[in-house]
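Just passing along the structure, written as structure tokens.
Excluded from the complex is one protein chain; the other protein chains are retained at their positions.
Per-chain residue numbering starts at 1, and chain names A and B are given in the order in which the chains are listed.
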Amino acid sequence: MNRFDYVRPRTIAEALSAAAQPGSAYLAAGTNLIDLMKIGVARPARLVDLNHLPGLDAIEGLPDGGLRLGAQVRNATLARDAGFARRFPAVAEALLAGASAQLRNAATVGGNILQRTRCAYFQDPDSACNRREPGSGCDARDGENRLHAVLGWSDACIATHPSDFCVPLVALDAVVEIEGSDGAREVPLRNFHLLPGTTPERESVLAPGELVVALRLPPGADRFAAHARYVKLRERTSYAFALVSAAAGLHVEEGRIVEARLALGGVAARPWRAEAAEIALAGAIPDAAAFRRAAELALAEARPSGENGFKIELARRIAVRALSLAASGTPTRLPALPASPFASSAGGLHD
Amino acid sequence: MSMSVTFTINRAARTVELDDPRVTLLDLLRERLDLAGTKKGCDRGQCGACTILLNGRRVNACLALAISHDGAEILTIEGLAEGDALHPVQAAFIEHDALQCGFCTPGQIMSAVGLIGEGEAGLDPERVREGMSGNLCRCGAYRGITEAVVAATQAMGAAGQEDAA
Partner (left out) sequence: MTEVLQVRHGSSAGQPITRRDGPLKVTGAARYAADNHPPGMLHAVVATSAIARGRVTSLNEAAADAHPGVVAVMTPANRPALAMDPDDKSVPFSFRMDLLQDGRVRYAGQPVAVVIAETLEAAAEGAALLAPCYEAEPVEVSLDQGEAFVPPVVGVGAPAELRHGDVEKGLAEAAQRIETTYETPAQFHNAMEPHGVVAAWVGDTLSLDMPTQGFALTQMRLAALFGIPAESIHIRSPFLGGGFGSKLLTSPQVLGILAARLVGRPVKLVLRRGQMYGPVTHRAPTRQVLRLGASVDGELTALHHHVRTATSRFDDFIEPAAGVSHTLYAAPAVRTTYEAVRLDTGTPGFMRAPGEASGSIALESAMDEMAQACGMDPLEFRLRNYAEVEPVSGKPFSSKALRECYAQGAAQFGWAGRPLLPRQMRDEGGMLVGWGVGTATFPALMFQGAARAVIRQDGSGLVEAGAHDMGQGAWTAFAQIAADSLGLDVERLEFCSGRSDLPDAGIAGGSAHTATAGGAIRDAGQKVVARLAELATTDARSPLFGASNVGVVARGGHLLRRDDESRGERFADILARAGLAEIEAQGSSVPDAAIAERYAAHAHGAVFAEVKVDPELGQVRVTRLVGAFAAGRIINPRLVRSQYYGGMIWGVSFALHEHALLDRRTGRVMNADLAEYRVPVNADVPSVEAILVEEEDPYVNALGIKGVGEIGITGTAGAVANAVWHATGVRVRRFPISIEDLIEGSATV
């Protein structure tokens, strides 16, 4: 880990001012940043510590019915907030399917959105990686790329975004609140992460020095609560990143889907909202055929970026699974193995 | 740059002069405070051997910068037993042979204490397994670990209404 200046601001204004210096990075829990610093992937000259800033760790209901999640709210705190889990069960399930209990106790809402890809070549400073070092090339293209993107990738970068949490959030039209030296702005989460194109080093719309201060779930985002699930395919039963994942929310009335939400994880450099699928589902009877049709639409543009063609069909299937589970209704208690395919088999709810 | 940082570690106040902001809580405990019971298995948040309770919640000490946790309350494996009386989780680990080489054990035990405190797993072995999955055990003592956590939960009367029913 390189040497750095440590700054502990007391206000957001102080934080913004401290981070205006080039080479600065904000420190939230550090569960991703400190790791990247240890392996030499991140070498910030200055860490601006957000952990002593007041006011960033609140979960607040808004007058319009929306919900505001401070950037420093810990993943576990949010997942365990009974009111939150009731209104946004797929988000709670996604949170609890991510990482480990220890990491969830530390990791923050803001940090989760901004976590970096798990691409092995990104994490290896000796490999070429356009995301880490613009113009150096992409060793993943011809390397170990079984887990890489099948949507939205470019020749410059085939990495995926690893978050679980963001997948249902993007399905629910979450909004990112940002503050910068030029003032505050908001960006829909679905537009927050950038696809790689020719500039994979630009991972989000954040300008240098800008700070994510909160996430907002818009009014009415809880109308899917009765039919919402997150499903995640992992290569061990727990404590692993998603091979593919899907969040589905349905608003069902009188046996028909009034409105559907579907997003995929592990398939692209951003949590992937599947609008074409949602449109096709609106008005449909929630059955296997409709779900399969939606899944086909969701992956219509998919193509392998390497030895990962199997992920395309897998992503379709997990979309179908998430939709089917959502249709059969949100369980009254989170399953023993959140988001696991085994959570829904007999005994999955346990006790 | 040197900074004075204060912690409550195992119920005792400690003031530490930190000459380097890079020091993690794990390395602070192990290399500077002679509290080497907390183990370093991966140093990257991928094994759980360094689990401690930070302000009452289980976290990976390897990914926490010490300087950022000024004022924090820390409980490590060394502070769990009350004198010679083992904590119920410690006793259950011995009884259920929930350890072999013992290297992951401090982290497993602190994680188990955290899990029981969270109160969501109760006596459901499947929830305990999931809740303990952030602690790798290469020796494969998982069966004993699950049994020990369930037994300790029961012994501590912390199963909660729902699960006790």
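Throughout what follows, a residue touches a chain if its C-beta (ideal position, glycine included) is under 8 Å from a C-beta of that chain, and two chains touch if they have at least 3 such contacts.
Given the structure is predicted, the values throughout are model-derived calculations rather than measurements.
When the full complex is taken into account, the listed residue touching the unshown chain is A:Gly143, out of A:Gly143, A:Gly265 or A:Gly306.
Residues 1-3, 38-40, 118, 120-121, 124, 126-127, 139, 142-144, 233-241, 243, 302, 304, 309-310, 312-314, 317-318, 320-321, 337, 340-342, 344-348 of chain A touch the missing chain (whole complex, contact as defined above). Annotation for chain B: contacts to the undisplayed chain at residues 20, 22-23, 27, 30-31, 34-44, 46-47, 49, 76-78, 80-81, 86, 90-91, 93-95, 97, 99-106, 109, 125-126, 128-130, 132-146.
Note that in this section only the chains that are shown with their structure count from here on.
Rounded to a whole number, the gap between the C-alpha centres of chain A and chain B is 28 angstrom. Remark: chain A residues 1, 3-6, 8, 27, 29-31, 34-35, 38-39, 47, 49, 51-52, 76, 80, 99-103, 105-106, 237-239, 336-338, 347, 350-351 touch chain B in the complex. Interface of chain B with chain A (complex): residues 1, 3, 20-22, 24, 43-45, 48, 51, 54, 57-60, 63-65, 67-70, 111, 114-115, 118, 120, 122, 124, 126-127, 129-131, 133-135, 162-163.
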